[in-house]
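Quick one: the structure is below, and I'll ask about it shortly.
Excluded from the complex is one protein chain; the other protein chains are retained at their positions.
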Amino acid sequence: MTLLTRIPGLTLKNPIMPASGCFGFGREYSELFDLNKLGAIIIKAATLESRYGNQTPRVAETSSGMLNAIGLQNPGVEAIIDNEVSFLANYDLPIIANVAGSTVEEYVAVTKAFTRTANIDAIELNISCPNVKEGGIQFGTDPTLAAEVTASVKQASKVPVYVKLSPNVSNITTMARAVESAGADGLSMINTLTGMQINLNSRRPLLANKTGGLSGPAIKPVAIRMIYEVRQQTSIPIIGMGGIMTAEDVLEFLLAGANAVAVGTANFHNPFVCPEIIEALPEVLAKYGFSSVEQAVGKGHEYGHKDLSRT
Amino acid sequence: MTLLTRIPGLTLKNPIMPASGCFGFGREYSELFDLNKLGAIIIKAATLESRYGNQTPRVAETSSGMLNAIGLQNPGVEAIIDNEVSFLANYDLPIIANVAGSTVEEYVAVTKAFTRTANIDAIELNISCPNVKEGGIQFGTDPTLAAEVTASVKQASKVPVYVKLSPNVSNITTMARAVESAGADGLSMINTLTGMQINLNSRRPLLANKTGGLSGPAIKPVAIRMIYEVRQQTSIPIIGMGGIMTAEDVLEFLLAGANAVAVGTANFHNPFVCPEIIEALPEVLAKYGFSSVEQAVGKGHEYGHKDLSRT
Amino acid sequence: MNKTSVTIISKKIIAKETIELTFHAEGYVNQISPGQFIHINVGNGSSNLLRRPISIADVDVDSQIVTIIFKIVGVGTDQLSRTEVGDKLDILLPCGSGYPINQLELDRALIIGGGIGVPPLYYLAKQLNKQGVAVTAVIGFQSKDYVFYESKFKELGNCHVVTDDGSYGFKGFVTDLLNDTPIDYDYFFSCGPTGMLKAVSTQLKNRNGYISIEQRMGCGVGACYACVVPTNDGTNGFKKICKDGPVFQANEVVLV
Partner (left out) sequence: MNKTSVTIISKKIIAKETIELTFHAEGYVNQISPGQFIHINVGNGSSNLLRRPISIADVDVDSQIVTIIFKIVGVGTDQLSRTEVGDKLDILLPCGSGYPINQLELDRALIIGGGIGVPPLYYLAKQLNKQGVAVTAVIGFQSKDYVFYESKFKELGNCHVVTDDGSYGFKGFVTDLLNDTPIDYDYFFSCGPTGMLKAVSTQLKNRNGYISIEQRMGCGVGACYACVVPTNDGTNGFKKICKDGPVFQANEVVLV
């Protein structure tokens, strides 16, 4: 049984990495377990300047999920490189930097800043941010804008670029094909679905930002569907995410076509979930007849053995 | 306390109705409780001809939700009028007919057929169906197609037309405004989010149709967000739905801007859920300071009293 | 059909991964006919919205006690297996249409069960036996560890146990035993996995019989059309397993 996973720029001991924004820069979790156990780490979104983010409350619980509106709080790319990437460089752990911005220029500047350190192995391009120049349209819901920012970042980057797709679109394959054509080395999907919760006492949206991103098991069926659809129409690798809680969930993502996976919200439920999934994965793969991670990728698209009838 | 709710074509004893496809034509539930308790009934989608629907399995459970791919199985509009509407006409219960189709012509024909009976009080236009003429693009994800079918059905209908919006779009307000301009009397939202579950044993999508519609509490935050957004940009009434399980959920929908609500998946969990919600609603409204349903509608948009600090 | 909350009065592991639960269902048991099922809320807040259908395995009208038997195969049955004596269960009962034994003329019945298809056949066998029908049961399991209720069937008549691997009783499938062993009967009654039901229906296609089939359910009451099965009469018709079934005449519906 091998968990070894190879995708552009990344040779992973195993296909499990914490999702961006759900693991900070790894410091807190490094006090709980050895980060070297992870396949990789996707760090919190970086912008050019430091950002305070949204007002609180920033999170709300929903049925089998949660809403968040952190608002990209981060100390800015330079501080991240100096204080956080340097810390993570002590580990034998591929680092994926999540890049955010409000203009193409900002995305490019953040990407260029990251190229100053040799410790970033890949860029995850977070196109779910509103484009201030285009009046707030999200890069992630317009294929032309998405292709444009992808091409520019790709040019600025020395490492492979994974474009993180937003699920808030009518047609995910159009988005995926647009960024693939623009040069994306891989895809990361899905980001959160936009949602809201209204507090009955205050008669207001509970989050200070009103809307927030829905994550957790609630959205897993949407993630699986989108990955399955995109797998049939693109050929670049996919880092899958959205509601993963267990090693069985990981296998479902692999079958759908993900090459590796990220775990987000589950870290809040159980801070040890990543190492626990990594530990459980070999047995689960074996149980369902696989002897490696790579063997399982995309197998949900073939007709396998039939639903075993139970006697 | 009054639960009375008035929306175009419908004077409802209370704002609660079973959602289309989740209550058949009421027959089975009529054996369990008195249908006169309901605010209204939205019957199962009707097409022009009888349809068998998709292969089984047609449903799958997901975290706090379910997927369905029934495939619009129904005996055709004429049989529905003869056998089902006639049965429901014995009740003191407004009937909303859910109209489906693969072409604008089919939508119009079904609508015209329903106008032959005086017992249909409103049409719910289900535009989540793929348009066979336009190569399978859903009417519900293209504002131009949606406006076109709305205008045609509106012309054919003698009763108010509520257009049922699909949540699988980048921008729900564009869709809502398009159908409002085309003459919709109201909106019904949301239909299901497209999702998938892959069975680890069979290595195939569990549903025979591969994808299915995600419903239940998992999608409630998406429904609330979309209704909230649409309420700010349109002025026609909204029948809200998506994950309602309790009277508190109903109030959350009212605050978001729904004028009435439909309950779908919850019926499967508890076949008595509609009358139970109706029974609980007055107390819940009172608890949060309302003395009627209409008073609560849209109140999540105003700044109410602050989150009460607890001592 | 009623919705009620019942209290578990006994819980027993009767075979590998196989659990027998009993509960009082005062006032409801007289309505139950063999082959019907209960539709169970497996709890866990709103995580598990869909109820699970489990057949009624036995009814004691005197004590108003219902028995169910289930195998742990997933999250719902796992949860159900964690309920303890004294816990409440939220159920719908009785659901579906059972074996129409009161409308049949028969002296000898053949019962053919596979795995977790065996439970409803036990109550059927008991009722048939009570009506003076001679019952022969052929019950198949994966292997020795999964065998249950052999002695209970033996109390009612003949019982042949079959295991896929031969670790107990006859080795092979129930249809192999039927090929090998001449049994006299007027009607057969079968429940089990689809593969078995297909084999049985094909092999016994000239005989009178009833089968009970499964499908993933939404409502369980006939409203959602999740559980349809096409009829075999060429009319493009269909039946709802939760309402018209789960029991059908053999060859009445197309097994998929």
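We call the chains A, B and C, going by the order they appear; numbering starts again at 1 in every chain.
Everything below uses one rule, namely that a residue touches a chain if its C-beta (ideal position, glycine included) is under 8 Å from a C-beta of that chain, and two chains touch if they have at least 3 such contacts.
All of these numbers come straight from a predicted model, not from anything done at the bench.
Asker: Checking the contacts here: which visible chains does the omitted one touch?
Answerer: Looking at the complete complex, the unshown chain comes into contact with A, B, C.
Asker: Touching the hidden chain in the complete assembly: which of A:9, A:39, A:140 or A:216 does that?
Answerer: For the chain that is not drawn, the touching residue is A:216.
Asker: Pick from C:48, C:97 or C:194: which residue touches the chain that isn't shown?
Answerer: Counting the whole complex, the residue in contact with the absent chain is C:48.
Asker: With the full complex in mind, choose from A:38, A:66 or A:100 the residue touching the hidden chain.
Answerer: Per the contact definition at the top, the residue touching the missing chain is A:66.
Asker: Could I get the residues of subunit C that touch the absent chain, sorted low to high?
Answerer: 44-48
Asker: Could you please point out the subunit A residues that touch the chain left off the display?
Answerer: Its contact residues with the unshown chain are 21-24, 27-29, 31-32, 44, 50, 52-53, 55-61, 63-66, 68, 70, 73, 216-217, 245, 265-272.
Asker: Taking the full complex into account, what residues of subunit B touch the chain not shown?
Answerer: Residue positions of subunit B that touch the missing chain: 63-64, 309-311.
Keep in mind that, in the parts below, only the chains that are shown with their structure count from here on.
Asker: Give me the step distance from subunit B to subunit C, shortest route via touching chains only.
Answerer: 1
Asker: Report the most central chain, judged by the distance from each chain's C-alpha mean to the global C-alpha mean.
Answerer: B
Asker: Taking each chain's centre as the mean of its CA atoms, which one is most distant from subunit C?
Answerer: A
Asker: Using mean CA coordinates as chain centres, what's the gap between subunit A and subunit C in Å?
Answerer: For subunit A versus subunit C, the centre distance works out to 46 Å.
Asker: What whole-Å value do you get for the distance between subunit A and subunit B if each is reduced to the mean of its CA atoms?
Answerer: 33
Asker: Identify all positions of subunit B at which a residue touches two or more other chains, and write them in rising order.
Answerer: 63-65, 216-217
Asker: Check each residue of subunit C and list the ones that touch at least two other chains.
Answerer: In subunit C, residues 46-47 touch at least two other chains, as defined above.
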